[in-house]
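Removed from the display is one protein chain of the complex; every other protein chain stays in position.
Let's look at chain A:
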Amino acid sequence: MNAPASPAAPDALPRHFLGLEGVSAATINRILEEATRFRRLVEQPNKKADTLKGRTVINLFFESSTRTRTSFELAGKRLSADVININASASATQKGETWLDTVRTLEAMTPDALVIRHAESGTPHMAARALSSHCSVINAGDGTHEHPTQALLDILTIQHHKGPIEGLRVAIVGDAAHSRVARSQIHALHTMGAAEIRLVGPKTLIPARAEEALGVQVFHDADAGLEGADVIIMLRMQLERIRGAAVPSQREYFRLYGLDRRRVARAADDVLVMHPGPMNRGVEIASEVADGPYSVILPQVTNGLAIRMAVLKLLAGGESA
């Protein structure tokens, strides 16, 4: 569904932004360039541009996420769009209006972009198929599938600190099986030419046939998986999976896969440590690392705003196909 319906200008973006699988390096670079410009803007005292004046962006969140929603909301407002936030309950689907009805109803209010977050994989794709207007759908996280803007902010952060992605060795540590961010990151890292992408974790947290499905290398031994890594991306551990069937205890998980100073030392000397937040200190990451010199966890947040401004401008601003 990423393909434009009609022939478009060669550098036009797809109409919808549903994921990073199959998205070209040219498109990703276009977003990153735009985001780099916005990154300068948001550091100035007057943070507003009138790029999306008169345009409407609806944030439709079926699953709550203060961080992502605030980031999209601020991004729209900085570009002078009219931004409306809707927190819809996905469980209302049992009776009466379905979530797709909600999408269609909002579409009838003629927004230029619908930013959708949903606990089930594939819902932005369904929403995009159901739309009849030229409204763009932007995926703000669908189930355990993709979270493309979150992944691009990481790519932007890596580029800022390390230059081109090309040739980098990236280790993604933790619960890749349930991580939408990891899937999007992996697609983008491949497209941008990363030399090696490793998934590190116990078998219970690595998705089935990950090597074949995602083109990664799988490591169950953290020390081996971190050896020589240029970038370490820590994934957030959902605490309910601990002492469930995936991991016996926090203690055992931290001992086997937690990122402490000793493990960071296995990686490259100028390694970059990233985490999408919110962090579970002492579960997946030690405070000495989270707050240490390699960590770029707070700059990630600023870059997130810039990426969302770029995506909104390129899609809701009428530059997409």
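We take it that a contact is a pair of C-beta atoms (placed from the backbone, for glycine too) under 8 Å apart; a residue touches a chain by one contact, two chains touch by 3 or more; residues count from 1.
Simple rule for what comes next: contacts and distances are computed from a predicted model.
**Q** According to UniProt, what is the chain that's been left out of this complex called? Choose from "Dihydroorotase", "NADP-reducing hydrogenase subunit HndA", "Aldehyde ferredoxin oxidoreductase" or "Tryptophan synthase beta chain".
**A** When "Dihydroorotase", "NADP-reducing hydrogenase subunit HndA", "Aldehyde ferredoxin oxidoreductase" or "Tryptophan synthase beta chain" are compared with UniProt, the left-out chain turns out to be "Dihydroorotase".
**Q** Of the residues listed, A:R15, A:R39, A:R55 or A:H125, which one is in contact with the missing chain?
**A** A:H125
**Q** If the hidden chain were put back, which of A:L41, A:L100 or A:L131 would touch it?
**A** The missing chain is touched by A:L100.
**Q** Kindly state which of the options A:A26, A:A108 or A:A213 is in contact with the chain not pictured.
**A** The missing chain is touched by A:A213.
**Q** For chain A, which positions touch the chain that isn't shown here?
**A** Those residues of chain A that touch the unshown chain are 1, 21, 93, 98-100, 118, 120-123, 125-126, 142-146, 180, 183, 207-210, 212-214.
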